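Removed: one protein chain of the complex. Kept in place: all other protein chains.
A and B label the chains in the order they appear, each numbered from 1.
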Amino acid sequence: MALAIGCRAKPGKSRDNKTGSWRVFKPVFDKEKCTKCGLCMTLCPEGCIHQTDEEFVEPDYTYCKGCGICAEECPGEGIAMQQEEK
Amino acid sequence: MVDKTLELFDCGHRACGGCGAALAARLVMKGAGKNTIVVSATGCMEVFSTPYPETAWKVPWIHSLFENASAVASGVEASLKKQGRSEKIVILAGDGATFDIGMICISGAFERGHDFTYICYDNEAYMNTGIQRSGATPYDASTTTSPAGSCSFGNKRPKKDMPQIIAAHGAPYVATASIAYPADLMQKVEKAINTKGPCYIQVHAPCCTGWGFESEQTIAIAKLAIETGLWVNYEMVDGKVGKVKKVVKKPVEEYLTTQKRFRHLFKPKRQDAEIAAIQAMADKNAEKYGIEIKLKKE
Partner (left out) sequence: MLEITEGSHAVAEAVRLCRPQVISAYPITPQTHIVEALADMVANCQLDAEYITVENELSALSACVGASAAGSRVYSATTSQGLALMFEVCFNAAGMRLPIVMTIANRALGAPLSIWNDQQDSISLRDSGWLQFYAEDNQEATDLHFIAYKVCEDHSVLLPAMICFDGFILSHVYEPVDMLSQEDVDRYLPAFTPYQRLDAADPISFGMYATPEYYHEFRYEIDNAAKRAKEVIKKAGKEFNTLFGRDYSAMVEGYRLDDAETAIVAMGSICGTIKDAIDEMREEGMKVGLLKIRVFRPFPSEEIAQALSRAKHIAVLDKNISLGAKGALAMEVRDALYGSTIPVKGYVIGLGGRDVRKKDIKEIVSLAQKGANDQFYGLRREVL
């Protein structure tokens, strides 16, 4: 790809950087406990938690850094951080 | 009404896991919407979001230098005015860029009354360069240029009251906010964007790396800052304070013990005089802004 004049770029390329590889702990979402409040979606610094068709939530593990904020803040204690086996 | 489901700050950015500033960027963009041009200062947010060619910004974005975001934004505003365009301008700058090096440009831009919204993400030190003190660093916080040591308790000066300085320039809307209260933050951003003239929002954005806490605690610590009175969420419309976030006030110790940057106040020895001094600052805030919910005695 030719160098962009003035060191500029169009949107989209940050997704080439798969920050999911940074994780040590992985958030695991329990549908039984989920009240669909959406707080985890709001508070994720990556913005990688999205709603599924059934309106439950799911992180995009390609980008999830495993920071644990969603687990800490979930009002229903429906998210658990588990050490990931790689 | 802005579409708050839009993600205008994309995945793949290089902020630390649990970064308060990254969350602030996401939430600010939800409050601002697509029709925004972002002017960024040098700092953590600029660096973790734009290593060429990987940009996380899905709106037009410009970074020039550390101190001049307000001046660059002034130029963008003038150009848009001349071209008859409708995009809103949002400046995103850290506390270092805002409280210190950017003061001259900020003062000029606010004095001239340009139409933009200035958002300072306040993580209370120069984080991108490895945690050095800024004018926003709280009293007694340990940073690499105000380290705690055998003859120092850390940062010697209280936090500069930047919102008041901006209000003194005649800004029509000034507010403080926190990532702990995302709906409030987004609402304030939307209000500022739709207020004509130069508006300012200072967003508390705890930094797990710089303050020394586990990444999952970011929101909890942001809440504690408000609950102890060390950070006050409020608005100033034409200089008049209102919409203060009221709390059942907690002692400052509950906040200070959560972070390594204040550890020296407790270990190896408890520093009562210092803790009392910090409590006094919190109490002064409480009184000045009227933050306390007084529970009725049974």
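Quick note on the criterion: a contact is a pair of C-beta atoms (placed from the backbone, for glycine too) under 8 Å apart; a residue touches a chain by one contact, two chains touch by 3 or more.
Quick caveat: nothing in here was measured; it's all calculated off a predicted structure.
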Sole contact to the chain not displayed, among B:S64, B:T129 or B:T145: B:S64
Where the unshown chain meets chain A, residue by residue: 3, 5-11
Hidden partner chain, residues of chain B it touches: 34-37, 39, 46-47, 50-53, 55, 57-65, 67-68, 70-83, 87, 104-105, 107-109, 111-112
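Assume only the chains that are shown with their structure count from here on.
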Chain A-facing residues of chain B, complex: 7, 9-15, 17-20, 22-23, 26-27, 49-50, 52-58, 179, 182, 214-220
Of all residues in chain A, those that touch chain B in their complex: 1, 4, 7, 9-19, 22-23, 42-48, 60, 62-63, 65-69, 71-73, 81
